[in-house]
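Here's a structure for you.
Of the protein chains in this complex, one is absent; all others appear in place.
Then we have chain A:
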Amino acid sequence: MLKILIPTLLLIPTSWLAKAKWLWPTTLLHSFIMTLFSLAWLKNTSETNWSTLNPYIATDPLSSPLLTLTCWLLPLMILASQDHLAQDPLVRQRIYITLLVTLQLSLIMAFAATELTMFYVMFETTLIPTLILITRWGNQMERLNAGTYFLFYTLATSLPLLITLLALQNKTGTLSLLIIQLLGPIPISPSVNIIWWTTSLLAFLVKMPLYGVHLWLPKAHVEAPIAGSMSLAAVLLKLGGYGMMRMMLILSPLAKELCYPFIILALWGVLMTSSICLRQTDLKSLIAYSSVSHMVLVAAAILIQTPWGLTGALILMIAHGLTSSALFCLPNTNYERTHSRTMILTRGSQMILPLMATWWLITCLANLALPPLPNLMGELIIISALLGWSTWTIIFTGAGALITRTYSLYMYLMTQRGPVPNHMISMNPSTSREHLLLTLHLLPLLLLVFKPTTIWGSAY
């Protein structure tokens, strides 16, 4: 673990000491090398599931795919931000990379934490660089509003989580995941149990997001710069899912009744947010709502606490991370050329940028869960798990899946087909950087078709 953490930490002095000409290539190269090393986490030979074990940091089949995804995303974020930061002064570029690296560090430590306290601290730490990214480098005035929503939604629900963790420490004497998974149910008086359950899970539900508390997500995703959107969509949402999966080990006895309202909210969320996607005018907003609709499915799957549910949740989280991040990169390529994100004004780009149309097609197909991509596998497993939990959920998940396909196709057709507007006739052609960016998003997705057991989590 240290062989990843120390290089990541030292990327910060690298970004400050590198010469201007070599800043971006250097940080890119080094983050790629670290990513290469992080692939080693995917191999899990331990019997107890925990590997790279030390008292504070460990990986297990649940966290290693998420860790690898996090490490994979740093070079992609650096690659995506190169263009729009080119006109910023050098110091600001360095600060940007420092923020990305800090975010990366806190995310790695969050996913790899064995103590819930460290997980919590790192969970909160990720808020700070993200907030700075959104409010400083966002494009519009609304970014201040977006940052406020983002910060306070998460904080308001995570402070009760802190209290819960402290109380848990008091009760059980430890907060280490290695030990807690072996404890029996915790004796708590029934009236407090409900509060206990809610406060420990609400922070993660807001982060996922769950449908009723999802308002921060469209704002934050739309107003953030491209790297911010990518990391938010790909990794930060998964923090919520991961946290839920860990916390629910401790909370088992009451989960059967208490999770009902949240599962209902989640199922409605699939329908509602997918429908909202069909009426969006802003491309990034459409993708943000699409993220919500996938993640509420994950939330529902985790809440039902079956092995298939947890497996499906993990698969969908990884697949969605890659797909959503790619989906944010695509309108960004359009935005850098036409300075507009409105769907009416950015149409017909297949005629002008045909190669980019290929990436649009593959990414939209991945979003609509085309077999044999892991998106479909995750969704299928989740839908089956929910079906086993209750037959009626098939109405929601089925209709939700249908609308998901509809808006994914709608997004593809609106942006790529149709008459080319006059103002898009002469645009800069797609750069190889953009092609590389999208290849690196989609290649892992395609490779996962061949070895899906890497992301099956503890069930394998």
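Everything that follows uses one rule, which is that a contact is a pair of C-beta atoms (placed from the backbone, for glycine too) under 8 Å apart; a residue touches a chain by one contact, two chains touch by 3 or more; residues count from 1.
Definition applied: contacts and distances are computed from a predicted model.
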From the names "ALA-interacting subunit", "FAD-dependent oxidoreductase domain-containing protein 1", "hydroxymethylglutaryl-CoA lyase" or "T-complex protein 1 subunit theta", which one matches the UniProt record for the unseen chain?
"FAD-dependent oxidoreductase domain-containing protein 1"
Given A:91, A:182 or A:425, the one touching the chain that is not displayed:
A:425
Which residue among A:194, A:344 or A:361 touches the omitted chain?
A:344
By the document's definition of touch, the residue of A:123, A:149, A:328 or A:412 touching the omitted chain is A:149
Of the residues A:51, A:139 or A:172, I need the one that contacts the missing chain.
A:139
Mind pulling the chain A residues that touch the left-out chain?
139-141, 144-145, 148-149, 279-281, 337-340, 342-345, 419-428
